[in-house]
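Removed from the display is one protein chain of the complex; every other protein chain stays in position.
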Amino acid sequence: MTKNPYFGLFIVIAILLVLPFIVPNSFYLDLVIRMAINAVIVLGLNLLIGFAGQISLGHAGFLGIGAYATAVLPTHFGWHPVLAVMAGAAAAGLLAAIVARPIFKLKGHYLAMATLGLGIIINITLRNEAAWTGGPDGMPVLPMALLGVELSSDKHWYWVVALLLSVSVWASLNLINSPFGRALRALHGSEVASQVVGVDVVRYKVAIFVLSAVFASLMGSVTAHYVGFVTPNLADFFHSIELVTMVVIGGMASVYGSLVGAVLLTALPQALATFEGWETVAFGAILMLCMIFMPKGLVPTLAARFGKAN
Amino acid sequence: MLAQFLQFLFSGVTVGATYALAALGFTLIYNASNVINFAQGEFIMLGGMLAVFFTQAGLPYPVALMLAIAVPAIIGVLLEKLAIEPVKGAETVTLIIITIGASLVIRGLVQVFLGKATHSLPAFSGDTPIEILGATLMPQSLWVLGVTALVVVALWYFFNRTLQGKAMLATSFNRLAAELVGINTSWVLFMSFAMSAALGALGGILVTPITLTSYDAGIMLGLKGFVAAVVGGLGSGLGAVLGGLLVGVLEAMGAGYISSSYKDAMPFVLILLILFFKPRGLFGGKSTDRV
Partner (left out) sequence: MALLEVNDLSIHFGGVKAVQNVSFSIDAGMVYAVIGPNGAGKTTLFNLITGVYKPTSGEIRLDGESIGGKSPNELATRGVARTFQNLQICMNMSAIENVMVGAHLRLDRNLLKAALRWPSIARRDAELRLEAAELMRFVGLEAFLDSRADSMPYGALKRLEIARALAMKPRLIFLDEPAAGLNPKETIEVDELVRKVADSGVTVVLVEHDMKMVMNLSERILVLDYGRKLAEGTGAEVRQNPDVIAAYLGVQA
C-alpha cells in the first residue's frame, strides 16, 4: 500500500466543490444529491458487509426510522427537527443493538433472515400506523432550520450532503486503517484467528451493525427533509436490496467502490424509468453477473487489473 | 367461538401447506448445496402465473397445470447451471445475492411479459364451501392439504427407500464423501433444484384458486417459506413441513385474534423470536466447527 489512500479523498472533495457549477440544470443537481445521500448510506453498509463480512437485508428499515422520526416528531409532537434527527438515529442504533447481540452469535443465512425480518416488520409498521405516519401514502415533512437558515433550496442541501459525504469518506478511511478497522477486517478474514488475538467478535459485529444503522438513519432523515415528503417505500425490501447491490457492485471492502456503486445505481433507475419491469430485471441481472464474474466488485477488480499491469 | 377458531385454523393450515412446500424446496436445495435459494418464492409465483397463462392460451387444464410445474423446474435447473455452479464455494453473502438477483430477474420478466394484473384459477372441484362445525372450508383447501400430504409421503419414500433419494441424502451429509463413493453430486444438485422448483410451482398452483396470484406474489410466499424452513430447523425435511404449518397457523391466528393489518409481519416476528431463543429451529441439531 504505497499509494496514499487519502489521495482519493482530495479528488472526491475537488469534484464535490466543482459539481454545482458544471451541472446543467436542477434535475441533475437533484440526481447528484441523491447519489451523495446513497453514497453515505452505502459507506456505512459496506463497513458491515464488505469489511466485517456480515450481511444486512433490511437496512432500508433504518432509513425509514430516521426519515419518519424527523417527519412524525416535529409534526405531531412539536419537536425541533434537529432533535428529531438525533432521536431517530438513537432509536435506530438502539434497535440495532438489541437485535444484533443475539443474532450475531449465529452466522450467514440466519443473520440474513433476521435482518430481513427486521426490515419487513419496520416497513409494515410504518404502513399500518396511519394515524402517525400517514399510512401507505406517506406524509409531508416540516422544513429544517439550521443555525437560523432555513434549508429549503436544492443548493442548501447540496452543500450539507457534500459536507456529510466528505466527512464520511474521511472517517471511513480513518477507521479502516485503525486498530478497530484492522480487527474488523481480521474478523472477516478469520473469526477464529481474530478471537485468539483478543477480538471480542460479537461486540465488534454489534458495534459495526449499530454504526451502519445510525449512518442509515441519519441519511434517512436527510432524505426526508430534502424531498419534503416520506413514504413507506423508503423502507421496503426492494430498497434494502438496492443498497446491498450498490455495495456489491462498487466493491465490497472498498471505500471508493461504495461511491462508485452509489453513483451507478442511483443513475440506473433514472435511465430505466420508462421500463419498470425491465428495471427489476436489470437490477437482478446486474447482481447476478457481478457476483459471478466480479465477486469483489467493480473498483477492487479494476484496481487489481491495473495493479497487475504495473 | 369454536367456529371462529376453526375458521382461522382452516385458513392457517391451508396457507401453511403452501409454506410447507416452499420450505421443503428451501431445505432440498440447502441440503444439496448449502445455498439459500431466495428465488424459491418466484417458483411458487411461476406455478400460478404460468398455469393461468397456459390456460388462457387455450391448453387443456391438466396440460396447462403440468407445464406450469415443468417450466419452473427447467428454470430451476437453469438457475443452478448458470448461476450457482460457476461460483461453487463462494462466500455465503455472494450466493445469497446471486439468488436474490435471480428472483428479481424472474419477477421482472413476468411483470414485463405477463403484466401486473391479479389472476385466478378455477378450483379443482368447484366452489361450494363445506360446513364444518360452523366454519367454512373451501374444497380447494382439501386439495391443497391432500396433495401436500401426498407429496410429503412421496418425498419420504423417495429419500428413504430409493437409491437416488439416498444418494441425495448422502450428499447433504457430506458432499466429498458422497463423491468419493461414486455418487454423481452434480446430478444431485441438478435434481434438488428441479424438485425444489417443481414443489414450489405445485404449491403455487394449488393455492391460486384461493389466494389468487400476480407477478409479485412470490416475494412474501418465498420469505415466509424461508421462515418456515428456519423455524423447523434448516436442513430438516420434517421440520420444513411442521414449520410451514406452524407459521401458517400462527399467522392466521395472529391476524384473526390480534391484528389483521400486521398479518404479514407475524412470521417475521416469529423468526426473530426463534433466532433469539432457539436458533437451530425446532428440529435442527447442534454442530461444532473443527478448528
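Every chain is named by a letter (A and B) in the order it is written, and numbering of its residues begins at 1.
The rule we apply is simple: a contact is a pair of C-beta atoms (placed from the backbone, for glycine too) under 8 Å apart; a residue touches a chain by one contact, two chains touch by 3 or more.
Because the structure is predicted, anything quoted here is derived from the model rather than measured.
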item	value
Contact residue for the chain not shown (choose from A:Asn4, A:Ser26, A:Asn174 or A:Gln270)	A:Asn174
Sole contact to the chain not displayed, among A:Ala84, A:Ala183, A:Ala213 or A:Ala262	A:Ala183
Residue touching the undisplayed chain, where the options are A:Thr75, A:Ser166, A:Gln195 or A:Thr301	A:Gln195
Contact set of chain A toward the excluded chain (per top definition)	1, 170-172, 174-175, 177-183, 185-186, 188-190, 192-201, 207, 211, 253
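The rule is short, and it goes like this: only the chains that are shown with their structure count from here on.
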item	value
Between chain B and chain A, distance of the C-alpha-averaged centres to the nearest whole Å	32
Chain B-facing residues of chain A, complex	49, 53, 55, 57, 99, 102-103, 105-110, 112-114, 116-118, 120-121, 124-125, 128, 192, 237, 241, 244-245, 248, 252, 275-288, 291-292, 295
Residue ranges of chain B in contact with chain A within the complex	36, 83, 86-87, 90-94, 96-98, 100-109, 111-112, 219, 223, 226-227, 230, 234, 261-262, 264-265, 268-269, 271-272, 275-276, 279, 291
